[in-house]
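Shown here: the complex without one of its protein chains, the others still in place.
Chain IDs A, B, C, D, E, F, G, H and I follow the sequence of writing; residue 1 opens each chain.
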Amino acid sequence: MNSKQKILVLFPNPNPERNYKIIHTAHEFTSVCPVTGQPDFGKITLEYIAEGLCVELKSYKLYLQSFRNDGIYFEAVTNKILNDLVELMQPRYMKITSDFNMRGGISSVIEAVYQSPNFSFLSNE
Amino acid sequence: MNSKQKILVLFPNPNPERNYKIIHTAHEFTSVCPVTGQPDFGKITLEYIAEGLCVELKSYKLYLQSFRNDGIYFEAVTNKILNDLVELMQPRYMKITSDFNMRGGISSVIEAVYQSPNFSFLSNE
Amino acid sequence: MNSKQKILVLFPNPNPERNYKIIHTAHEFTSVCPVTGQPDFGKITLEYIAEGLCVELKSYKLYLQSFRNDGIYFEAVTNKILNDLVELMQPRYMKITSDFNMRGGISSVIEAVYQSPNFSFLSNE
Amino acid sequence: MNSKQKILVLFPNPNPERNYKIIHTAHEFTSVCPVTGQPDFGKITLEYIAEGLCVELKSYKLYLQSFRNDGIYFEAVTNKILNDLVELMQPRYMKITSDFNMRGGISSVIEAVYQSPNFSFLSNE
Amino acid sequence: MNSKQKILVLFPNPNPERNYKIIHTAHEFTSVCPVTGQPDFGKITLEYIAEGLCVELKSYKLYLQSFRNDGIYFEAVTNKILNDLVELMQPRYMKITSDFNMRGGISSVIEAVYQSPNFSFLSNE
Amino acid sequence: MNSKQKILVLFPNPNPERNYKIIHTAHEFTSVCPVTGQPDFGKITLEYIAEGLCVELKSYKLYLQSFRNDGIYFEAVTNKILNDLVELMQPRYMKITSDFNMRGGISSVIEAVYQSPNFSFLSNE
Amino acid sequence: MNSKQKILVLFPNPNPERNYKIIHTAHEFTSVCPVTGQPDFGKITLEYIAEGLCVELKSYKLYLQSFRNDGIYFEAVTNKILNDLVELMQPRYMKITSDFNMRGGISSVIEAVYQSPNFSFLSNE
Amino acid sequence: MNSKQKILVLFPNPNPERNYKIIHTAHEFTSVCPVTGQPDFGKITLEYIAEGLCVELKSYKLYLQSFRNDGIYFEAVTNKILNDLVELMQPRYMKITSDFNMRGGISSVIEAVYQSPNFSFLSNE
Amino acid sequence: MNSKQKILVLFPNPNPERNYKIIHTAHEFTSVCPVTGQPDFGKITLEYIAEGLCVELKSYKLYLQSFRNDGIYFEAVTNKILNDLVELMQPRYMKITSDFNMRGGISSVIEAVYQSPNFSFLSNE
Partner (left out) sequence: MNSKQKILVLFPNPNPERNYKIIHTAHEFTSVCPVTGQPDFGKITLEYIAEGLCVELKSYKLYLQSFRNDGIYFEAVTNKILNDLVELMQPRYMKITSDFNMRGGISSVIEAVYQSPNFSFLSNE
């Protein structure tokens, strides 16, 4: 478990018998560009269908805040958040969408998905 | 029948021969955080295809108001509303979407679906 | 033919060789709540693919106005409009979506669909 | 070739090896109601996948302007534009969407599609 | 490698084991109409799933700026950007969407897609 | 006191020592065109600074509903509402703004103001 | 009285004792550019405080439609509408605001005001 | 000092030499209708220019939450909040704007202002 | 007359007897940063009350396009446009508002006004 993962608090999924979706949208993510040292700002959306564990909201906020002064690329931070959460929570399905503010007139979105090999979407969910 | 279910008034589906969808969006839901005691605010959307019973709108409003001073998590309240209604109404299809206001810069949505084993969506509905 | 259906004027579909869609959105529908006598307000959307007949727009407006002082439930009025039009026009496909204004902080949408047994959607239409 | 079709200028598709989509949205269409003589206003959207020919933008604007003082129904003008363009351009796919402004509180949309028998959409396009 | 391709800087995809999507939206694209010499303005959206290489954001901005005083048609510039990037980056999937501002009351969108023969979308991505 | 005024219920201003403003916006006003018999729809905004009396909200809703089947011009209904309320309530200041939906592509707003001769606005209110 | 003024129908101001404002916004104005012959489109807003006469809404619509095929500049049409109406209606106050759609990336607004020498605004109106 | 005022925590104005404005907008106010017992929902905006004291944000949130289960009219709660704060803080200027959600198709806003006799706005502030 | 001023074509004000306002908003202005050589994008709004001369719209567009490859600061270009136009047109009143797109997360607006010493606004214009 890496140092950022240790910030996360998990709790038992109250309704594991149902494939319901949980979506947390963090509107105030900020990190630092690893090349220029300039701050980046964006919105991180976490969508998941839990297996046995859910992430506690306040600890998730602190986890995201831990990137505040880290130098990290858009692509890397998106995949890292997904990997950190999947490893701990073993969800049925998880998606991270990072929506970064404009730099030089260009805005960027990164979308990464994990799906458990044991799970397939039912068509009406 | 639990105490909250007793608030709900049902009436016969006037057109059970057709799989039509009914959507009620409650813009003023509020409950209390079970940990901090702080009030939470959100929007609850109920979508369903009735079998034999529909929910009367005013009784549904009073049912939602009964959570006003309850301490309950986002995930739990969404699944409880779905379970309470499914048990009473035995619908063909039902979905609850809870959209909670921002806390610490993070907004949350929970989506839970029930589908009767005897029912499958027609592709154009 | 009921008294409301008599208000409707139909005209021959100018292009029956093509499955094209016609959508009329009435932004000023009003009827009366059968319980309280209070007026309800909403938006009614009619979408259809004609077989041999189209509905003339002004007569459709007058048909909708005929509900102005009728006491009728949301679910019933949506299904009645669909039934009245299907019976007269025998369309390939028809959908009525009623979007009613908030009452007690809750807004409601009812969606009802008819599809002719002789017709199936082409996937790119 | 009818008199309106003669206004249209075509040019060779620069990339016929690819099924790419071209969308032109004309925000200032106007014609005249054939019954009342009152002007109608709307937005016409042309989407197509070219085979060998593309339509030149300025000539298309002049083609649409040629309807300015014509008395023609919503359904008819939509199908006529589609027929005129399909006959000249022989596209792989073409769709006309006409979105007419409110009359008597009702707005109208007409959608008509042509698809070449030799063409089928690839699922990711 | 043409002169515009030389502007582009590529870097290794940090997570090639995952089919994640990268979207860069350039809000300030401008080129010149090849017929009239008048400037055109638009928004260019690049979406892709990388194989081994990603495009560095600043070099991509400079690549797009290199069109500033070029005379080129909407259809041609969209396909050229797609071809230039596909040739260099060999992505699994790539789409260019160009959204050009109104001219004579008509706005235009061009959408072009490349998909590697070795790749097919997984349904939940 | 005319028959419509009798619908209105007044209550004592709880804070007559302060010139505070009360604004009620009725989003669902409807009456009938005196010439064509067609229904009109609009939004009525009442702003006032009370002297001794305030208008009770539910009775005000019923007062506005009493126009539902009356044939009356936009200008006349706006002035009548202002006159009915001023006569009963003797406010320090009152304004009625009627915002009627489009007819023949034209929307209309009527604004009428009453100010008591004994009252003048303070500049920071 | 010029030929366009003859289209206008006036009626007596029902409340001349009050300085209330009447605003009619025509969303579908079109005329023709006197130089290029290309159609122009815009929105014309008429605001006035009547003395003895009001303009009837349908006749005003027909008056504006009479410009449909006239070649006239933005500045000229705005001043002509103001002059035509002021001459006939002798209002206390009148303002015409013309808001024309983009041409070559530039949109234009023209605002012209008439105020009767016998009238001055009260500060709270 | 009443029981609600005791919830409020004040701190010294850090810049009393300047007439700067502080605006706190509470998006989640709720109280109860004193007649029907139904909950009301609204947005409360506090604007003020401090003399010697500012209100601490968290205590102000708790103060507003204390109305959660109180039965109180719109007009009364607006004036009470203003009176409670003015009495404790003795500000140079203070305004409360309450914006309540629709009931029966009518939304309401109440605006109340206090201004110290020793203070007058500078024109550019 | 400088080289840019020579691009401008003027025409006589058709209604110099009236102080009416003309507003042209150019949505597609671009110039180059004098330090970095990077392109800047913005919106330029020209408002004026003419004395004897108006600016012809197409020539004004070409005038603005002449800055396309000039290196010039935001503050300087705003004042230069105002000075160029005032010198040629001698207006009663003129205002230039430049609204530049975000750079490094900061957007900028520059507003500059000229008023003829012989002119003062009437309060209702």
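Assume contacts are C-beta pairs under 8 Å (C-beta built on N, C-alpha and C of every residue); 3 or more make two chains touch, one makes a residue touch a chain.
Treat the numbers as computed from the prediction; the structure is a model and nothing was measured.
Touching the chain that is not shown, out of I:Ser59, I:Gln90 or I:Gln115: I:Gln115 (per the contact rule at the top).
The chain that is not drawn here is touched, among residues A:Glu28, A:Glu51 or A:Asp70, by A:Glu28.
Chain H residues in contact with the hidden partner, per the touch definition given at the top, are 13-15, 18-28, 54, 57-58, 60-61, 122-125.
Within the entire complex, the positions of chain A that touch the omitted partner chain are 27-28, 30, 38-39, 41, 65, 68-69, 101. Counting the whole complex, the residues of chain B in touch with the unshown chain are 38, 41, 101-105.
Here, only the chains that are shown with their structure count from here on.
Put simply, the C-alpha centre of chain F and that of chain I have 44 angstrom between them.
Annotation: 52 Å between the Cα-based centres of chain E and chain H.
Looking at chain E, residues 27-28, 38, 41, 101-102, 104-105 sit in touch with two or more other chains.
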